[in-house]
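All protein chains of the complex are present and in place, except for one that has been dropped.
So, chain A:
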Amino acid sequence: MPTVSVKRDLLFHALGRTYTDEEFDELCFEFGLELDEITSEKDIISREQGDTKAEGASDVILYKIDVPANRYDLLCLEGLVRGLQVFKQKMEAPRYRRVSPASSEPQRLVITEETTVVRPHAVAAVLRNITFTQERYDSFIELQEKLHQNVCRKRTLVAIGTHDLDTISGPFTYTAKPPGDIRFKPLNQAKEYTAQELMILYKTDSHLRHYLHIIEDEAVYPVIYDSNGIVLSMPPIINGDHSKISLNTKNVFIECTATDLTKAKIVLDMMVTMFCEYCEEPFTVEEAEVVYPDGRTCQYPELAYRKETLSADFINRKVGISESTEHIAQLLTKMCLRSEVMSDGEQIEVEIPPTRSDVIHACDIMEDAAMAYGFNNIPRTTPRTYTVANQLPLNKLSELLRQDLAAAGFTEALTFALCSQEDIADKLLKNISETRACHISNPKTAEFQVARTTLLSGLLKTVAANRKMPLPLRLFEISDVVLKDETKDVGARNNRRLCAVYYNKSPGFEVIHGLMDRVMQLLEVKPGQGNGYHIQAADDSTFFPGRCAEIFARGKSIGRLGVLHPDVINRFELTMPCSALDIDIEPFL
């Protein structure tokens, strides 16, 4: 969930009143936000870098507010204030308009064929006669960063570039070139670099190095030029220094390049709708024309208003309330979804503004009505759904066996399903290739290399971690291991196993054998060949030679028991003899 940091006093000023922290927290809760933290720059620096570094930092109170991941329209002060003011019915939701320039042709951005292979989409718009203050400017920069981190998926899907239009001249060209052919002075650098040099320069940049991988291995890098060959930006990495915006910038050219056109349009709409209120003519955005390689042209920003029609009954039925059509229309209007009751008195026409890209289905509208009504005002009812409960037979059997294994004097362990290759192979004197193990491709540490194929290693690690406990240690676990299985759609399946160990000064084979007899008794399998159970000597590298037997029940091999090999004991950093039982319980379902 993204967190937006806003200055409290600035927020209250914009909201036209002050709140206590508790009151504001309550308002956030109702609106689906969370007042996560009340802090200041000074607090943050002193917490992260120590008190001395915080000396002289601002102690203006900051509210850190958690915003739902799909509400891009609440990622800056401007959007938050607008959302809350409309919610509190202090203002009407503004109408955003796309306008043509007064006395000239619109700005044009021409996309060339070369971009297709690397980053094929671009959209653009102009904020005309805007007035920045330090706060607005900071918010403008911050919103780009928030969008980059969220909807833009760390610039992989969309990258935003903003430019002082008065320093450049269109038409602009969005193309892609070999890195050696791109040369410009990047933002906040003193000299020109080639794209190749930039990639090296930014390798150590704490911020930009995270984006290099997006284009690093491409043959050509995306780049935008103005008509004089000045580089506006090399998306998604860096803008040019030449066109950078400042507090004095009056006209802003915004371009978004993308691998996902839908997201690019959303991001551009967000940038312009959030800040067009500071334009000379508020809530208007000057269009720009994008020319595609095939000659097609499109006007941006889209600022599309979409209409949905739904019935009050639909909302009442889904939420579990019975409100009038008029009231529901009012509730929706509070959520920036301007709604009108249609002539039949039952249907509601809902207008979804460009800021609400999260609304893609009637159920999203229904949720907004429920939020505006107040989740906690909805009567809590009991569904009349009649059903009979059933346990999963495998879990039922496991639950019953657990109880009886504890009654037999064994203590239950709960070990991880993920472990290292070593745990299930080398340490048990097995070869990894014979384990049928499923391998993880992106483990952060060796602890998560494979899904376990046996419960034994987890139990032995539990013993090792509890060597201070009085002997004997008797442990068991009934849980799933994972084995490759071609017959399954995912190529693997779980297998429910029962594993027990006895750790003492003497191996106690008879103890573990007795436990196996008890388990068979519980499962109603009698000793004997054929339909009963029996054990017979087996070779298994995990066990001490001559001290391992295979267990057969109803003619099927179900597992092994025996005294562990001294090398296994050593590899798990144990010192005493240990015997173990490991069986598959699925045949007993």
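Everything that follows uses one rule, which is that a residue touches a chain if its C-beta (ideal position, glycine included) is under 8 Å from a C-beta of that chain, and two chains touch if they have at least 3 such contacts; residues count from 1.
Throughout what follows, contacts and distances are computed from a predicted model.
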item: Chain left out of the displayed complex - its UniProt protein name, from "serine C-palmitoyltransferase", "Iron-sulfur cluster assembly enzyme ISCU", "Phenylalanine--tRNA ligase alpha subunit" or "Smith-Magenis syndrome chromosome region, candidate 8a"; value: "Phenylalanine--tRNA ligase alpha subunit"
item: Hidden partner chain, touching residue among A:A57, A:C298, A:A362 or A:L523; value: A:A362
item: Among A:V482, A:V525 or A:L581, the residue in touch with the chain that has been omitted; value: A:V482
item: Among A:N70, A:T194 or A:N504, residue touching the chain not depicted; value: A:N70
item: Among A:R97, A:R153 or A:K203, the residue in touch with the chain that has been omitted; value: A:R153
item: Interface with the undisplayed chain - residues on chain A; value: 1, 29, 31-32, 34, 68-71, 153, 156-157, 260, 262-263, 306, 317-321, 358, 360-364, 366-367, 370-371, 375-376, 378-383, 385-392, 394-395, 399, 402-403, 405-418, 438-444, 447-448, 451, 458-459, 461-462, 464-466, 469, 473-474, 476, 480, 482, 484, 488-494, 496
